[in-house]
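Can you read through this structure? Questions will come right after.
Some chains omitted; the rest stay in position.
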Amino acid sequence: MTRIDGRSADELRPVRMTRGWLDHAEGSVLIEFGNTRVLCAVSVTEGVPRWRKGSGQGWVTAEYAMLPRSTNTRSDREAVKGRLGGRTHEISRLIGRSLRGIVDMSALGENTMVVDCDVLQADGGTRTAAITGAYVALQDAVGWLRQRGLLKGDTVLTDSVAAISVGVVDGVPLLDLKYEEDVRAETDMNVVMTGSGKFIEVQGTAEGAPFARDELDELLLLAELGCTRLTVLQDEALAS
Amino acid sequence: MTRIDGRSADELRPVRMTRGWLDHAEGSVLIEFGNTRVLCAVSVTEGVPRWRKGSGQGWVTAEYAMLPRSTNTRSDREAVKGRLGGRTHEISRLIGRSLRGIVDMSALGENTMVVDCDVLQADGGTRTAAITGAYVALQDAVGWLRQRGLLKGDTVLTDSVAAISVGVVDGVPLLDLKYEEDVRAETDMNVVMTGSGKFIEVQGTAEGAPFARDELDELLLLAELGCTRLTVLQDEALAS
């Protein structure tokens, strides 16, 4: 079987990470998974939210949003509707949890990093691209803090983190679904992993028929492969 | 190791399901997982949302909420704050997806079932109790529709569905976490399964350190066990 864009089942789309895409942000990356394009910007502020003051611990949080015409047909702005949708909430929380999973809050000290992931163009996998790009932007923001002597410990980021989507389309497990694949997937899974090969988050959903344990195992394997490759690409981006 | 309430690692809390707890709802169940108490009410209306009209297909959706003093300390009402929180959105969507996973929308015909899951008391596992109880209430609502000859097909519910939480606490995988266990869990997973042993949703989150593949496998096994037992209890409740 050939996929719609000619990829093999276990192939990622071309990944591109442009560091420093913004002039103001302490860390920023424009990440592309094929046509999916997400702008990740890290804003550093000294101090932490009130409920964390005096703890000696830092804080990392994330917000995800899509531009109205990032998608095939225009969506109304959530700011105009006056409320965030459930999907936006859900993905923002996922990104935040994923990043916090590799941050040593004591080493960060009482500093806050807010990570904005804005989808400029969507073609499937926006949340996984966001997490993958956000990690690289986070590294730059941590570098910024280090240069100014604002950190409390040496190793703020204890590992790397990347994420990928996998799914079963027409009975075949595929890596890194693009939009047309995503809408047809019977099972859809997003997996967040560390560079050392452990899981931070596994979210599998039967979109059509429920899935059996062995399908789950296949998908997890595929996701492990994808995250491993993304880890290499992140390292290259950070080395450049 | 003994658990805080004396259970063994693979033991469910006492489960109780009271059908017909409400007089008005077409199906209703008060489900208890130990001290967790969730009221599941199904409201049936003829017709479907506008975007589904003329499709011949029904619709099932769910809303989850917690009473302000269901928890240890009082939480502000979301109606007073004027917006739903991210967690509420997330869980409502999870319940809806889980139930839709076993509904044959053509057999349902152009009818809508809205499932309200209101947590009267919370002690961990509210979302899994909600899904487990909602299935039983759904059966009663389907029976109500059948009696009135409003269904288009014989088998609206193609399977049963139940859900359970599992997690790793102090390195030990535990089934059906109660609140004190939940807050201390390093890894936390909610699993939604059909009566026939397939997965509808798997959501695993590293709360502390990332988890390895074999931990994931252990947790999945434990969850399969728990869901199987819940299926038996659902059948008993429906038989009574």
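Which chain is which? They are A and B, in the order written, and residues in each are numbered from 1.
In this section, contacts are C-beta pairs under 8 Å (C-beta built on N, C-alpha and C of every residue); 3 or more make two chains touch, one makes a residue touch a chain.
All values reported here derive from a predicted model rather than from experimental measurement.
Enquirer: Can you report how many copies the full complex contains, not just the 2 shown in place?
Expert: This structure file describes a complex of 6 copies of one sequence.
Keep this in mind: only the chains that are shown with their structure count from here on.
Enquirer: Mind checking the centre-to-centre distance between subunit A and subunit B? Centres are C-alpha means, answer in whole Å.
Expert: That gives a centre separation of 28 Å.
Enquirer: Would you tell me which residues of subunit B are touching subunit A in their complex?
Expert: It is residues 83-87, 89-90, 92-93, 97, 101-102, 159, 189, 193-194, 196-206, 209-213, 216, 220, 224 of subunit B that touch subunit A.
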